[in-house]
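With one protein chain withheld, the remaining protein chains of the complex are depicted in position.
So that you can tell them apart, the chains are marked A and B in the order they are listed, and the count of residues begins at 1 in each.
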Amino acid sequence: MTVELERVAKSFGPVKVLHELDLAARNGEFLVLLGASGSGKTTALRMIAGLESVSSGRILIAGRDVTNVLPKNRDVAMVFQSYALYPHKTVFENIGYPLKVRGLRNNELTARVKEVADQVQLGSFLERYPRQLSGGQRQRVALARAMVRRPVAFLMDEPLSNLDAKLRGHMRAELKHMQHRLGTTTIYVTHDQIEAMTLAHRIALLEEGKLQQLDTPAQIYNDPANLFVAQFIGSPPMNMVRGELMEGIFKTRGKDIETAIKQSRKKAVLGVRPEDCSISGTENGRFRASIYATELIGDHVLVTVKAGEDMLTIKASKNFNAATEAVIGVDFPQDRLFLFDEETGVRLK
Amino acid sequence: MSEAGQKRDRRTARQRLFEAPSIDRMAPVSGFLVYAALVLWTLVVLFPIYWILITSFKTAIDVNRGPVYLPWIDFTPSLNAWNDLLIIDFGDTVKAYTNSLIISTTSTLLCITIGTMAAYALARFNYRPKFGNIFAFAIILIAAVATIALFKVDWRVTSATAAGLFFLFIRAAGRRMKGTVGNGDILFWMISQRILPPVVVVVPIYLMFQSVSLLDTQLALTLTYCVANLPIVVWLMHDFFATIPLDMEESAQIDGATRFAIFWDIVLPLTKNGLVATALLILIFSWNEYLLALFLSTSKAQTMPILVAAMNAGDRGILWWTMCVVIIVMIVPVVLLTLFLQRFIAKGLLLGAVKG
Partner (left out) sequence: MTSDGFHTAAKPGLIAPAEAIATTGRARLSDWFDRNSSQIFIWPAILIILVFSIFPTIASAILAVSRIKLMGGSYNIRFVWLQNFKKQFFGSEQFHFLGTFTGISAVGWLVILIAALATAWWLFTYLRRNATVIGLAGRLVTAFTGMGIVALYSATLLSGNQFGTLGTTLFYVIAGCSVQFLIGLGLALLCTQPIRGRSFFRVVFFVPLMITPIGVGYAFRMIADTTKGPLSPLWIWMGLGNFAWAADPWAARIFIAVGESWQWIPFVFVVLLAALENVPRDYIEAAHLDGASRWQIFRDITWPQIAPVAASVMLIRMIEAFKIVDLPNIMTAGGPGISTESMTLHAFFSWRALDLGQSAAVAYLLLFVTVVLCSSFFNLVILKRMRVA
């Protein structure tokens, strides 16, 4: 089922936390709302759930206008960051609660709770209390409680952020698998770009209550709409160099870098991903920098180099070896360069 | 000789007596003094109760011949007093006892219901009543009461006129007023009702119940006790509710629970300890209440405290032995209940008290 936001805005008194957001999750889609804290992503999710009132605009779920419908009548399920499990109820009662309050009878309730519990491998924990479970198991109970009702959409508010790093990776895969199997529209809020990239069909990147870009992870990575998106996505982040763009020639500190964008800007920013740079000799005309630090990650080495004020990170092969302070040259592939207007942040194409 | 032994040997006798060997142990002398003080206070606490207990097994002669302390040694315990009360005066005592039971339990239930609801509401919803409206309400209320009392205008006519005036006022001026009060003010208003000495309100309450022929009924006392204890419930329970994470309630809300279901299924079970402790406190207060019962009950709805207090003036003087039996009978349910619910009290009330 679809979830649509039409020019939805939210303000607390004079503070605008969400500026007329237009967003639509298609049927069966896994849509991730990505942004830093304070970007309005959680507010947007809570508005879809009905926990927060809408200042203006409409929300449609499965084609029905639910802007003024009570949360309980919106037929969505939500997984909270804290899981929000009821500590005084067993796993069975926790999972069965959404059915119980809807007046489902005992036999059917039991059957459905058992079915869902088996799907998340909790079948043998039904009589336990949440405090007797591990973090991952609690998370699965929360998931099962959302699934048991078969809602039209799942809403998830940073559900993995309370888990340790190893478990998070595992649960991420499980979550993706489950969503794929159920085919239920899912709106997922996170500040973690890896989660967003790995889980999403499409990512909506929010900043200061405004939608920056809505696209597939690959598109967002390869074709960022503006400076903010380019900086936000990618780990380590995209390298940024300030300078002047003249008819496709980017000038910084006396070096000219040829680009494919035939435009001119007094103040421009050149962006290049670490994996697109390469280290080369220091022949004339090359961009020169001195090595600041090298970090062996495993399958590659991250080389941080310093050119004047700018710091660049370059992904080099795992065999790279050079002394700190050594001067090297950096190669930028012409077709992998991004250029932005420094003042507006707009991508130059 | 062990190393520890050698160390101990080096301490002088004075050090050994007056200095604590470690932080979590006491020096012998101060330890003895602490014990002495604690045991002394234990005697102070237990002696009056012991005296009530043994007096209930004394006969008139034992009481009147001066103090005797130990049953079977000083005097022969007898069940006379118990017999007098349970056989001869049985009817009156049972009536007062049932009255007390019914009034205190129902008023506790009512008080807890109304009080927890208000406390929960103040912990969860935002209220912004207009200050001007409240002020107008107070003025109109005072005027109405004065009109009824001093000019003998029929109370129905006055109430209707007052209500009409108030709604007219809200319609006309309500929107223009800006100043509002918040949840904190409402909470303070409710809790501050406890400062009001009951003797201030009891005469008008007497007249109110008289006018609807409810004087000397269980209902009158139940309602009055409920109001008297409401501030305590609101105050204690508000603290407990404020500590429950909002997530759980929001989750239930999305899962389809109504506000009442959330309150009943999630909020109340989570504050079980505090709830039981508060209820017990209210129950004890209602059980022992004296002043309001003195005004509002004469015979039919007479409660135990009034019955016991009335034994003060019998034609045979005070029958201490019977009196002690009644007092014991009054104390026993409280003690049993407290022991039974000790677990909750320790967890609930102490935490609440510290936070308060």
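Everything below uses one rule, namely that a contact is a pair of C-beta atoms (placed from the backbone, for glycine too) under 8 Å apart; a residue touches a chain by one contact, two chains touch by 3 or more.
Here the structure is a predicted model, which is why all the values come from computation and not from measurement.
Across the entire complex, the residue among B:Leu85, B:Ile103, B:Leu122 or B:Ala301 in touch with the chain not shown is B:Leu122. For the options B:Ile103, B:Ala136 or B:Cys226, the residue in contact with the chain missing from this view is B:Cys226.
Listed by residue number, the positions of chain B touching the unshown chain are 23-26, 31, 34-35, 37-38, 41-42, 44-49, 51-52, 55, 63-67, 69, 113-115, 117-118, 120-122, 124-127, 141-142, 145-146, 149-150, 152, 186, 190, 193-205, 207-208, 210, 223-224, 226-227, 230, 234, 256, 258-260, 263, 284, 287-288, 290-291, 294-295, 304-305, 308-309, 312, 320, 323-324, 327, 330-331, 334-335, 338, 349-351, 353-354, 356.
If you put the missing chain back, the residues of chain A touching it would be 1, 26-30, 62, 64, 69-70, 72-73, 75, 102, 149-150, 152, 180-184, 197-198, 200-202, 216-218.
By our rule, only the chains that are shown with their structure count from here on.
Centroid to centroid, with C-alpha atoms defining each point, chain A and chain B lie 54 Å apart. Residues of chain A that touch chain B in their complex: 49-51, 71-72, 74, 76-78, 80-82, 84-88, 97-98, 101-102, 145, 149, 155.
Those residues of chain B that touch chain A in the complex are listed here as 245, 247-248, 250-258, 261, 265-266, 269-270, 272.
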